[in-house]
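Here is the structure we will look at, set down as C-alpha coordinates.
A single protein chain has been omitted; all remaining protein chains appear in their positions.
A and B are the chain letters, set down in written order, and residue numbers restart from 1 in every chain.
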Amino acid sequence: MESQDKYRVALLSSYALALHGFETLIPSPIPWLRLGLSNIVTLVTLYQYGMKPALMVTLIRVVLGSLFLGTFLGPAFFLSLGGGLAGAFSMGIVITLFPGLFSPLGLSLIGALFHNTAQLFIAYLFFIQRIDAIILVAPVLIAAGTLTGAINGIAARYLVIEIQKADRESPSPMTGT
Amino acid sequence: MKKTFIVFIALAICALSSCNPGKESIYKESRITMDTLVTITVSSSSDTVAKAAVDKAFREIDKLGKLLNFFAGDSEVTLINKSAGSMPVTVSKETLDVIERALHVADKTEGAFDISIGPVSSLWDFHTKTMPEEDALKEKLKLVSYKNVVIDRKNSTVFLKKKGMMIDLGGIAKGYAADRAAEVLKNSGIKSGIVAAAGDIRTFGTRPDGSAWNIGIKNPRQTGDDDEILAVIRLSDQAISTSGDYERYFIKNGIRYHHILDPKTGRPAYGCRSVSVITKEGVFTDAFSTGVFVLGPRRGMEILKKMGFDGIIVDSDGNILMTEGIKGKIEVKGNKP
Partner (left out) sequence: MRSKGTNHNTTFGDKVLLLLLVFLSVYSFIFIKEVMPEGSDIRIEAAGKLLYTLPIHINKTVEVNGPLGTTVVEIRDSRVRIKESPCNNKICVHEGWVRSGAIICLPNRVIVSITGKANKKHEDIDGITG
(Lines give C-alpha, C1' and ligand atoms only; values in the text may rest on other atoms or scores of the structure.)
Protein backbone atom coordinates (compact mmCIF):
# COMPACT_ATOMS: atom_id res chain seq x y z
CA MET A 1 0.00 0.00 0.00
CA GLU A 2 1.34 3.37 -0.94
CA SER A 3 1.77 5.88 1.83
CA GLN A 4 -0.72 8.13 0.09
CA ASP A 5 -3.30 5.36 0.33
CA LYS A 6 -2.50 4.90 4.00
CA TYR A 7 -3.18 8.57 4.57
CA ARG A 8 -6.43 8.32 2.78
CA VAL A 9 -7.56 5.29 4.70
CA ALA A 10 -6.55 6.88 7.98
CA LEU A 11 -8.31 10.11 7.16
CA LEU A 12 -11.48 8.40 5.96
CA SER A 13 -11.42 6.10 8.96
CA SER A 14 -11.28 9.07 11.26
CA TYR A 15 -14.28 10.58 9.45
CA ALA A 16 -16.14 7.30 9.86
CA LEU A 17 -15.17 7.13 13.51
CA ALA A 18 -16.35 10.65 14.09
CA LEU A 19 -19.72 9.88 12.55
CA HIS A 20 -19.88 6.59 14.45
CA GLY A 21 -19.20 8.35 17.72
CA PHE A 22 -21.52 11.21 16.90
CA GLU A 23 -24.29 8.74 16.24
CA THR A 24 -24.01 7.17 19.66
CA LEU A 25 -24.80 10.57 21.11
CA ILE A 26 -28.15 10.73 19.34
CA PRO A 27 -30.81 9.07 21.46
CA SER A 28 -32.50 6.28 19.54
CA PRO A 29 -36.04 5.07 20.19
CA ILE A 30 -34.90 1.47 19.90
CA PRO A 31 -31.47 0.60 21.29
CA TRP A 32 -30.10 -1.35 18.36
CA LEU A 33 -31.64 0.88 15.74
CA ARG A 34 -28.90 3.07 14.28
CA LEU A 35 -28.71 5.47 11.40
CA GLY A 36 -25.41 3.96 10.32
CA LEU A 37 -23.98 7.31 9.26
CA SER A 38 -20.47 5.87 8.99
CA ASN A 39 -21.74 3.91 5.99
CA ILE A 40 -21.69 7.20 4.12
CA VAL A 41 -17.92 7.19 4.49
CA THR A 42 -17.69 3.54 3.48
CA LEU A 43 -19.71 4.29 0.39
CA VAL A 44 -17.70 7.36 -0.59
CA THR A 45 -14.47 5.41 -0.06
CA LEU A 46 -15.80 2.65 -2.24
CA TYR A 47 -16.71 5.09 -4.99
CA GLN A 48 -13.47 7.01 -4.90
CA TYR A 49 -10.87 4.37 -4.07
CA GLY A 50 -12.39 0.91 -4.40
CA MET A 51 -13.27 -2.07 -2.33
CA LYS A 52 -10.06 -2.70 -0.41
CA PRO A 53 -9.82 0.76 1.17
CA ALA A 54 -13.54 0.61 1.90
CA LEU A 55 -13.08 -2.63 3.82
CA MET A 56 -10.07 -1.21 5.61
CA VAL A 57 -11.97 1.89 6.65
CA THR A 58 -14.82 -0.24 7.93
CA LEU A 59 -12.52 -2.53 9.87
CA ILE A 60 -10.65 0.34 11.49
CA ARG A 61 -13.85 2.17 12.31
CA VAL A 62 -15.37 -0.90 13.97
CA VAL A 63 -12.29 -1.86 15.98
CA LEU A 64 -11.36 1.63 17.13
CA GLY A 65 -14.97 2.58 17.69
CA SER A 66 -15.55 -0.38 19.96
CA LEU A 67 -12.31 0.37 21.82
CA PHE A 68 -13.44 3.93 22.41
CA LEU A 69 -16.91 2.88 23.46
CA GLY A 70 -15.67 -0.03 25.55
CA THR A 71 -17.52 -2.71 23.66
CA PHE A 72 -14.45 -4.38 22.11
CA LEU A 73 -14.94 -8.16 21.73
CA GLY A 74 -18.40 -7.89 23.22
CA PRO A 75 -21.59 -8.85 21.40
CA ALA A 76 -22.05 -5.34 20.02
CA PHE A 77 -18.55 -5.49 18.55
CA PHE A 78 -19.16 -8.70 16.64
CA LEU A 79 -22.51 -7.48 15.40
CA SER A 80 -20.93 -4.25 14.28
CA LEU A 81 -18.00 -6.03 12.64
CA GLY A 82 -20.10 -8.57 10.79
CA GLY A 83 -22.63 -5.99 9.70
CA GLY A 84 -20.02 -3.49 8.62
CA LEU A 85 -17.96 -5.96 6.60
CA ALA A 86 -21.02 -7.54 5.01
CA GLY A 87 -22.29 -4.10 4.01
CA ALA A 88 -18.95 -3.04 2.54
CA PHE A 89 -18.43 -6.38 0.76
CA SER A 90 -21.91 -6.45 -0.75
CA MET A 91 -21.60 -2.90 -2.04
CA GLY A 92 -18.13 -3.59 -3.40
CA ILE A 93 -19.21 -6.73 -5.20
CA VAL A 94 -22.26 -5.09 -6.73
CA ILE A 95 -20.32 -2.05 -7.94
CA THR A 96 -17.66 -4.30 -9.47
CA LEU A 97 -20.07 -6.70 -11.15
CA PHE A 98 -22.70 -4.21 -12.25
CA PRO A 99 -21.11 -0.81 -12.60
CA GLY A 100 -23.68 1.83 -13.44
CA LEU A 101 -26.69 -0.26 -12.51
CA PHE A 102 -27.15 1.57 -9.23
CA SER A 103 -26.42 5.07 -8.06
CA PRO A 104 -25.00 5.56 -4.54
CA LEU A 105 -28.62 5.48 -3.38
CA GLY A 106 -29.19 1.92 -4.60
CA LEU A 107 -25.80 0.79 -3.35
CA SER A 108 -26.50 2.20 0.06
CA LEU A 109 -29.78 0.28 0.18
CA ILE A 110 -27.95 -2.93 -0.69
CA GLY A 111 -25.33 -2.20 1.93
CA ALA A 112 -27.96 -1.57 4.58
CA LEU A 113 -29.85 -4.74 3.69
CA PHE A 114 -26.75 -6.93 3.91
CA HIS A 115 -25.56 -5.11 7.00
CA ASN A 116 -28.79 -5.95 8.78
CA THR A 117 -29.09 -9.47 7.43
CA ALA A 118 -25.56 -10.24 8.58
CA GLN A 119 -26.30 -8.83 12.01
CA LEU A 120 -29.42 -10.95 12.33
CA PHE A 121 -27.44 -13.98 11.29
CA ILE A 122 -24.69 -13.33 13.82
CA ALA A 123 -27.21 -12.56 16.52
CA TYR A 124 -28.94 -15.85 15.84
CA LEU A 125 -25.76 -17.91 15.65
CA PHE A 126 -24.02 -16.53 18.72
CA PHE A 127 -26.34 -14.60 20.96
CA ILE A 128 -30.05 -15.19 20.76
CA GLN A 129 -30.59 -18.60 19.17
CA ARG A 130 -34.33 -18.08 19.05
CA ILE A 131 -35.54 -18.09 15.50
CA ASP A 132 -38.93 -16.66 16.43
CA ALA A 133 -37.31 -13.62 18.03
CA ILE A 134 -35.12 -13.13 14.97
CA ILE A 135 -38.03 -13.44 12.57
CA LEU A 136 -39.94 -10.99 14.69
CA VAL A 137 -37.19 -8.40 14.52
CA ALA A 138 -36.36 -8.94 10.83
CA PRO A 139 -39.17 -6.82 9.34
CA VAL A 140 -38.29 -3.90 11.60
CA LEU A 141 -34.66 -4.13 10.56
CA ILE A 142 -35.47 -4.44 6.88
CA ALA A 143 -37.79 -1.46 7.01
CA ALA A 144 -35.42 0.64 9.10
CA GLY A 145 -32.51 -0.38 6.87
CA THR A 146 -34.39 0.75 3.79
CA LEU A 147 -35.08 4.12 5.33
CA THR A 148 -31.60 4.76 6.75
CA GLY A 149 -30.04 3.23 3.64
CA ALA A 150 -31.90 5.72 1.49
CA ILE A 151 -30.91 8.66 3.68
CA ASN A 152 -27.24 7.62 3.74
CA GLY A 153 -27.32 6.90 0.04
CA ILE A 154 -28.58 10.37 -0.77
CA ALA A 155 -25.93 11.90 1.49
CA ALA A 156 -23.21 9.78 -0.10
CA ARG A 157 -24.37 10.68 -3.57
CA TYR A 158 -24.14 14.36 -2.74
CA LEU A 159 -20.64 13.87 -1.37
CA VAL A 160 -19.45 11.85 -4.33
CA ILE A 161 -20.76 14.41 -6.79
CA GLU A 162 -19.16 17.27 -4.86
CA ILE A 163 -15.83 15.48 -4.50
CA GLN A 164 -15.69 14.62 -8.16
CA LYS A 165 -16.63 18.14 -9.11
CA ALA A 166 -13.79 19.44 -6.92
CA ASP A 167 -11.41 16.90 -8.46
CA ARG A 168 -12.17 18.06 -11.95
CA GLU A 169 -11.64 21.68 -11.04
CA SER A 170 -8.40 21.30 -9.09
CA PRO A 171 -6.89 17.85 -8.73
CA SER A 172 -5.74 17.60 -5.15
CA PRO A 173 -3.25 15.18 -3.62
CA MET A 174 -6.18 13.38 -2.07
CA THR A 175 -7.14 11.86 -5.37
CA GLY A 176 -4.59 10.01 -7.37
CA THR A 177 -4.11 6.85 -9.34
CA MET B 1 -43.33 5.59 -11.84
CA LYS B 2 -43.23 8.04 -8.98
CA LYS B 3 -46.99 8.26 -8.71
CA THR B 4 -47.56 4.52 -8.66
CA PHE B 5 -44.85 4.27 -6.10
CA ILE B 6 -46.50 6.74 -3.75
CA VAL B 7 -49.88 5.10 -4.23
CA PHE B 8 -48.31 1.76 -3.52
CA ILE B 9 -46.72 2.96 -0.30
CA ALA B 10 -49.97 4.59 0.81
CA LEU B 11 -51.82 1.34 0.18
CA ALA B 12 -49.19 -0.66 1.98
CA ILE B 13 -49.34 1.58 5.04
CA CYS B 14 -53.12 1.34 4.98
CA ALA B 15 -52.98 -2.43 4.88
CA LEU B 16 -50.59 -2.40 7.81
CA SER B 17 -52.40 -0.06 10.10
CA SER B 18 -55.88 -0.93 8.84
CA CYS B 19 -56.67 2.76 8.67
CA ASN B 20 -60.41 2.71 8.71
CA PRO B 21 -61.78 4.92 11.44
CA GLY B 22 -65.17 4.01 12.83
CA LYS B 23 -64.93 0.48 11.52
CA GLU B 24 -66.85 -2.20 13.36
CA SER B 25 -64.64 -4.44 15.39
CA ILE B 26 -65.14 -7.46 17.60
CA TYR B 27 -65.27 -7.19 21.36
CA LYS B 28 -65.29 -10.44 23.32
CA GLU B 29 -65.58 -11.19 27.00
CA SER B 30 -65.96 -14.39 29.02
CA ARG B 31 -67.21 -14.81 32.54
CA ILE B 32 -68.17 -17.69 34.73
CA THR B 33 -71.81 -17.37 35.53
CA MET B 34 -74.75 -19.79 35.80
CA ASP B 35 -72.13 -22.40 36.75
CA THR B 36 -70.64 -22.32 33.30
CA LEU B 37 -68.43 -20.28 31.03
CA VAL B 38 -70.42 -17.64 29.19
CA THR B 39 -68.79 -15.79 26.31
CA ILE B 40 -70.31 -12.71 24.76
CA THR B 41 -68.99 -11.50 21.42
CA VAL B 42 -70.25 -8.25 19.94
CA SER B 43 -69.48 -6.21 16.89
CA SER B 44 -69.38 -2.50 17.53
CA SER B 45 -67.65 0.63 16.32
CA SER B 46 -67.13 1.81 19.89
CA ASP B 47 -65.27 -0.15 22.49
CA THR B 48 -66.92 1.80 25.29
CA VAL B 49 -70.43 1.06 24.04
CA ALA B 50 -69.52 -2.60 23.57
CA LYS B 51 -68.06 -2.95 27.07
CA ALA B 52 -71.04 -1.30 28.73
CA ALA B 53 -73.54 -3.40 26.80
CA VAL B 54 -71.69 -6.64 27.48
CA ASP B 55 -71.49 -5.83 31.16
CA LYS B 56 -75.24 -5.22 31.26
CA ALA B 57 -75.88 -8.50 29.46
CA PHE B 58 -73.73 -10.39 31.95
CA ARG B 59 -75.64 -8.81 34.82
CA GLU B 60 -78.89 -10.04 33.24
CA ILE B 61 -77.47 -13.56 33.04
CA ASP B 62 -76.28 -13.34 36.66
CA LYS B 63 -79.77 -12.34 37.71
CA LEU B 64 -81.37 -15.25 35.82
CA GLY B 65 -78.79 -17.62 37.24
CA LYS B 66 -79.77 -16.62 40.76
CA LEU B 67 -83.47 -17.18 40.04
CA LEU B 68 -83.19 -20.46 38.20
CA ASN B 69 -80.35 -22.29 39.93
CA PHE B 70 -81.29 -25.80 41.00
CA PHE B 71 -78.48 -26.03 43.52
CA ALA B 72 -78.59 -22.62 45.22
CA GLY B 73 -80.57 -22.63 48.44
CA ASP B 74 -82.21 -19.28 47.86
CA SER B 75 -83.31 -19.53 44.23
CA GLU B 76 -86.94 -19.44 43.14
CA VAL B 77 -86.55 -22.92 41.73
CA THR B 78 -85.44 -24.21 45.13
CA LEU B 79 -88.40 -22.49 46.73
CA ILE B 80 -90.77 -24.17 44.27
CA ASN B 81 -89.18 -27.56 44.96
CA LYS B 82 -89.37 -27.08 48.73
CA SER B 83 -93.05 -26.26 48.48
CA ALA B 84 -93.85 -29.29 46.34
CA GLY B 85 -97.10 -30.94 47.39
CA SER B 86 -97.98 -28.20 49.81
CA MET B 87 -98.54 -24.84 48.11
CA PRO B 88 -98.08 -22.74 44.98
CA VAL B 89 -95.16 -20.35 44.99
CA THR B 90 -95.29 -16.85 43.61
CA VAL B 91 -92.40 -16.36 41.21
CA SER B 92 -90.89 -13.71 38.96
CA LYS B 93 -92.02 -13.26 35.39
CA GLU B 94 -88.73 -14.73 34.19
CA THR B 95 -89.08 -17.97 36.13
CA LEU B 96 -92.66 -18.32 35.00
CA ASP B 97 -91.60 -17.69 31.38
CA VAL B 98 -88.99 -20.42 31.48
CA ILE B 99 -91.27 -22.97 33.11
CA GLU B 100 -94.06 -22.20 30.69
CA ARG B 101 -91.78 -22.76 27.72
CA ALA B 102 -90.37 -25.90 29.31
CA LEU B 103 -93.86 -27.33 29.62
CA HIS B 104 -94.56 -26.42 26.00
CA VAL B 105 -91.45 -28.33 24.87
CA ALA B 106 -92.37 -31.26 27.12
CA ASP B 107 -95.73 -31.36 25.40
CA LYS B 108 -94.22 -31.24 21.91
CA THR B 109 -91.64 -33.93 22.67
CA GLU B 110 -94.12 -36.25 24.39
CA GLY B 111 -92.31 -35.89 27.66
CA ALA B 112 -88.83 -36.61 26.30
CA PHE B 113 -87.81 -33.25 27.68
CA ASP B 114 -89.14 -33.00 31.22
CA ILE B 115 -88.03 -30.48 33.84
CA SER B 116 -89.56 -32.60 36.62
CA ILE B 117 -86.69 -35.09 36.20
CA GLY B 118 -85.05 -33.52 39.29
CA PRO B 119 -85.60 -36.39 41.77
CA VAL B 120 -84.07 -38.89 39.32
CA SER B 121 -81.15 -36.78 38.13
CA SER B 122 -80.23 -36.18 41.78
CA LEU B 123 -79.54 -39.91 42.09
CA TRP B 124 -76.78 -39.76 39.49
CA ASP B 125 -73.38 -38.26 40.08
CA PHE B 126 -71.16 -38.18 37.05
CA HIS B 127 -68.08 -36.94 38.87
CA THR B 128 -68.02 -39.67 41.47
CA LYS B 129 -69.40 -42.27 39.00
CA THR B 130 -72.43 -42.92 41.19
CA MET B 131 -75.32 -44.91 39.70
CA PRO B 132 -78.71 -45.11 41.38
CA GLU B 133 -79.97 -48.23 43.12
CA GLU B 134 -82.70 -50.00 41.17
CA ASP B 135 -85.32 -49.54 43.90
CA ALA B 136 -84.54 -45.91 44.52
CA LEU B 137 -84.77 -45.22 40.79
CA LYS B 138 -88.19 -46.90 40.54
CA GLU B 139 -89.42 -44.95 43.54
CA LYS B 140 -88.26 -41.57 42.26
CA LEU B 141 -89.50 -42.18 38.70
CA LYS B 142 -93.04 -42.03 40.05
CA LEU B 143 -92.45 -38.37 40.86
CA VAL B 144 -91.41 -37.50 37.32
CA SER B 145 -94.15 -36.00 35.20
CA TYR B 146 -94.32 -32.52 33.78
CA LYS B 147 -98.10 -32.84 33.86
CA ASN B 148 -97.92 -32.36 37.61
CA VAL B 149 -96.28 -28.97 37.21
CA VAL B 150 -99.05 -26.42 37.38
CA ILE B 151 -98.57 -22.81 36.42
CA ASP B 152 -100.97 -20.01 37.04
CA ARG B 153 -100.24 -17.09 34.70
CA LYS B 154 -102.74 -14.77 36.33
CA ASN B 155 -101.34 -15.06 39.84
CA SER B 156 -97.81 -15.77 38.63
CA THR B 157 -97.47 -18.97 40.67
CA VAL B 158 -95.97 -22.40 40.16
CA PHE B 159 -97.13 -25.50 41.99
CA LEU B 160 -95.74 -29.03 42.02
CA LYS B 161 -98.58 -31.40 42.78
CA LYS B 162 -96.69 -34.23 44.52
CA LYS B 163 -94.48 -33.98 47.55
CA GLY B 164 -90.87 -34.80 46.66
CA MET B 165 -91.18 -33.48 43.12
CA MET B 166 -88.31 -31.33 41.90
CA ILE B 167 -87.92 -29.28 38.80
CA ASP B 168 -84.49 -28.74 37.29
CA LEU B 169 -84.27 -26.00 34.66
CA GLY B 170 -80.67 -26.89 33.75
CA GLY B 171 -81.81 -28.06 30.32
CA ILE B 172 -83.45 -24.81 29.33
CA ALA B 173 -82.20 -21.97 31.52
CA LYS B 174 -78.98 -21.30 29.62
CA GLY B 175 -80.78 -21.04 26.31
CA TYR B 176 -83.27 -18.65 27.87
CA ALA B 177 -80.46 -16.61 29.42
CA ALA B 178 -78.73 -16.37 26.03
CA ASP B 179 -81.95 -15.00 24.52
CA ARG B 180 -82.37 -12.47 27.28
CA ALA B 181 -78.74 -11.38 27.11
CA ALA B 182 -79.09 -10.91 23.35
CA GLU B 183 -82.16 -8.70 23.94
CA VAL B 184 -80.22 -6.63 26.47
CA LEU B 185 -77.38 -6.19 23.97
CA LYS B 186 -79.80 -5.10 21.24
CA ASN B 187 -81.44 -2.61 23.57
CA SER B 188 -78.02 -1.22 24.43
CA GLY B 189 -77.33 -0.32 20.83
CA ILE B 190 -75.48 -3.43 19.70
CA LYS B 191 -76.53 -4.54 16.26
CA SER B 192 -74.82 -7.87 16.08
CA GLY B 193 -73.22 -10.39 18.37
CA ILE B 194 -73.19 -13.81 19.92
CA VAL B 195 -74.08 -14.97 23.39
CA ALA B 196 -72.65 -18.40 24.12
CA ALA B 197 -73.68 -19.91 27.43
CA ALA B 198 -71.56 -23.05 27.22
CA GLY B 199 -73.06 -24.89 24.23
CA ASP B 200 -76.15 -22.73 23.93
CA ILE B 201 -75.43 -20.06 21.38
CA ARG B 202 -77.67 -17.21 20.34
CA THR B 203 -76.58 -15.08 17.38
CA PHE B 204 -78.00 -11.85 16.08
CA GLY B 205 -76.95 -9.65 13.18
CA THR B 206 -73.86 -10.46 11.17
CA ARG B 207 -70.10 -10.30 11.48
CA PRO B 208 -68.38 -6.95 10.83
CA ASP B 209 -67.82 -7.98 7.20
CA GLY B 210 -71.51 -8.70 6.69
CA SER B 211 -71.20 -12.48 6.60
CA ALA B 212 -73.05 -14.86 8.88
CA TRP B 213 -71.51 -16.00 12.15
CA ASN B 214 -69.64 -19.28 11.93
CA ILE B 215 -70.51 -21.70 14.67
CA GLY B 216 -68.56 -24.90 15.14
CA ILE B 217 -70.33 -28.04 16.27
CA LYS B 218 -68.22 -30.20 18.53
CA ASN B 219 -67.22 -33.65 17.41
CA PRO B 220 -68.82 -36.02 19.94
CA ARG B 221 -65.89 -38.43 19.64
CA GLN B 222 -62.96 -36.06 19.56
CA THR B 223 -59.59 -37.80 19.58
CA GLY B 224 -57.16 -34.91 19.34
CA ASP B 225 -56.65 -31.24 18.67
CA ASP B 226 -57.38 -31.41 14.97
CA ASP B 227 -60.78 -33.08 15.05
CA GLU B 228 -62.46 -30.97 17.69
CA ILE B 229 -64.96 -29.60 15.21
CA LEU B 230 -67.42 -31.87 13.41
CA ALA B 231 -69.02 -29.21 11.28
CA VAL B 232 -69.27 -25.46 10.87
CA ILE B 233 -72.63 -23.83 10.34
CA ARG B 234 -73.43 -20.27 9.29
CA LEU B 235 -76.04 -18.54 11.40
CA SER B 236 -77.48 -15.09 11.77
CA ASP B 237 -80.43 -14.18 13.98
CA GLN B 238 -80.65 -17.80 15.04
CA ALA B 239 -79.76 -19.88 18.03
CA ILE B 240 -78.13 -23.30 18.23
CA SER B 241 -77.77 -25.74 21.09
CA THR B 242 -76.11 -29.10 21.24
CA SER B 243 -76.74 -31.95 23.64
CA GLY B 244 -74.13 -34.66 23.68
CA ASP B 245 -73.32 -37.81 25.56
CA TYR B 246 -69.69 -36.66 25.89
CA GLU B 247 -70.27 -33.66 28.13
CA ARG B 248 -70.74 -35.36 31.47
CA TYR B 249 -70.33 -39.10 31.61
CA PHE B 250 -68.47 -42.02 33.07
CA ILE B 251 -67.75 -45.43 31.65
CA LYS B 252 -68.37 -48.48 33.77
CA ASN B 253 -68.03 -52.04 32.48
CA GLY B 254 -67.75 -50.72 28.96
CA ILE B 255 -71.02 -48.82 29.14
CA ARG B 256 -71.14 -45.06 28.79
CA TYR B 257 -73.35 -43.50 31.42
CA HIS B 258 -74.04 -39.92 30.46
CA HIS B 259 -76.11 -37.06 31.82
CA ILE B 260 -78.96 -36.97 29.31
CA LEU B 261 -81.54 -39.07 31.06
CA ASP B 262 -84.72 -40.46 29.56
CA PRO B 263 -87.55 -39.30 31.86
CA LYS B 264 -89.40 -42.55 31.14
CA THR B 265 -86.63 -44.85 32.40
CA GLY B 266 -84.46 -42.59 34.50
CA ARG B 267 -81.42 -43.90 32.62
CA PRO B 268 -79.23 -42.38 29.90
CA ALA B 269 -80.80 -42.27 26.43
CA TYR B 270 -78.81 -44.21 23.85
CA GLY B 271 -80.00 -43.37 20.32
CA CYS B 272 -77.66 -40.46 19.66
CA ARG B 273 -74.19 -39.17 20.35
CA SER B 274 -75.05 -35.57 19.80
CA VAL B 275 -78.01 -33.47 18.73
CA SER B 276 -77.86 -29.85 17.59
CA VAL B 277 -81.05 -27.87 17.14
CA ILE B 278 -81.36 -24.57 15.32
CA THR B 279 -84.20 -22.07 15.48
CA LYS B 280 -84.83 -18.44 16.35
CA GLU B 281 -84.81 -18.76 20.12
CA GLY B 282 -82.20 -20.25 22.41
CA VAL B 283 -84.80 -21.29 24.94
CA PHE B 284 -86.18 -23.76 22.39
CA THR B 285 -82.88 -24.94 20.91
CA ASP B 286 -81.68 -25.74 24.42
CA ALA B 287 -84.75 -27.72 25.46
CA PHE B 288 -85.39 -29.41 22.11
CA SER B 289 -81.80 -30.59 21.75
CA THR B 290 -82.30 -32.58 24.95
CA GLY B 291 -85.77 -33.77 23.93
CA VAL B 292 -84.67 -34.87 20.47
CA PHE B 293 -81.65 -36.62 21.95
CA VAL B 294 -83.89 -38.65 24.24
CA LEU B 295 -86.31 -39.50 21.42
CA GLY B 296 -83.50 -40.86 19.26
CA PRO B 297 -82.59 -40.13 15.64
CA ARG B 298 -85.75 -41.33 13.88
CA ARG B 299 -88.44 -39.85 16.07
CA GLY B 300 -86.22 -36.86 16.81
CA MET B 301 -86.05 -36.00 13.12
CA GLU B 302 -89.81 -36.24 12.86
CA ILE B 303 -90.28 -33.78 15.71
CA LEU B 304 -87.78 -31.33 14.19
CA LYS B 305 -89.63 -31.43 10.88
CA LYS B 306 -92.98 -31.00 12.58
CA MET B 307 -91.73 -27.98 14.53
CA GLY B 308 -90.08 -26.48 11.46
CA PHE B 309 -86.70 -26.46 13.21
CA ASP B 310 -83.34 -27.34 11.74
CA GLY B 311 -81.03 -29.87 13.28
CA ILE B 312 -78.05 -32.16 13.00
CA ILE B 313 -78.04 -35.54 14.68
CA VAL B 314 -75.04 -37.79 15.11
CA ASP B 315 -76.55 -41.19 15.82
CA SER B 316 -75.02 -43.88 17.98
CA ASP B 317 -73.19 -45.35 14.96
CA GLY B 318 -71.64 -42.00 14.05
CA ASN B 319 -73.90 -41.29 11.05
CA ILE B 320 -74.73 -37.64 10.52
CA LEU B 321 -78.36 -36.83 9.81
CA MET B 322 -79.55 -33.32 9.06
CA THR B 323 -82.68 -31.47 8.09
CA GLU B 324 -83.08 -30.13 4.56
CA GLY B 325 -83.03 -26.49 5.67
CA ILE B 326 -79.38 -26.39 6.69
CA LYS B 327 -77.81 -28.42 3.91
CA GLY B 328 -76.51 -25.30 2.14
CA LYS B 329 -75.32 -23.60 5.32
CA ILE B 330 -73.21 -26.32 6.83
CA GLU B 331 -69.75 -27.56 6.13
CA VAL B 332 -68.98 -30.96 7.58
CA LYS B 333 -65.30 -31.12 8.51
CA GLY B 334 -64.97 -34.81 9.02
CA ASN B 335 -66.96 -37.79 10.05
CA LYS B 336 -64.83 -40.01 12.16
CA PRO B 337 -67.00 -42.56 13.86
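Going forward, a residue touches a chain if its C-beta (ideal position, glycine included) is under 8 Å from a C-beta of that chain, and two chains touch if they have at least 3 such contacts.
None of the values given here were measured: they were computed from a predicted structure.
**Student:** So there's a chain missing from this view; which of the remaining chains does it actually touch?
**Tutor:** Looking at the entire complex, the absent chain's contacts are A, B.
**Student:** Touching the hidden chain in the complete assembly: which of A:A10, A:L73 or A:L136 does that?
**Tutor:** Only one of A:A10, A:L73 or A:L136 touches the chain omitted from view, namely A:L136.
**Student:** Check each of B:L79, B:M131 or B:I229 against the chain that is not shown and name the one that touches it.
**Tutor:** B:I229
**Student:** If the hidden chain were put back, which residues of chain B would touch it?
**Tutor:** Counting over the whole complex, chain B touches the hidden chain at residues 1, 5, 8-9, 12-13, 15-16, 30-32, 35-37, 39, 41, 127, 194, 196, 199-201, 203, 207, 213-218, 220, 225, 228-230, 232, 240-242, 244, 246-247, 274, 276.
**Student:** When the complex is taken as a whole, what residues of chain A touch the one chain not shown?
**Tutor:** 47-50, 95, 98-106, 109-110, 113, 132, 135-136, 138-139, 142-143, 145-146, 149-150, 157, 160-161, 164, 177
The definition used in the following text is that only the chains that are shown with their structure count from here on.
**Student:** Can you compute the centre-to-centre distance for chain A and chain B, using the mean CA position of each chain? Integer Å is fine.
**Tutor:** Inter-chain centre distance comes to 65 Å.
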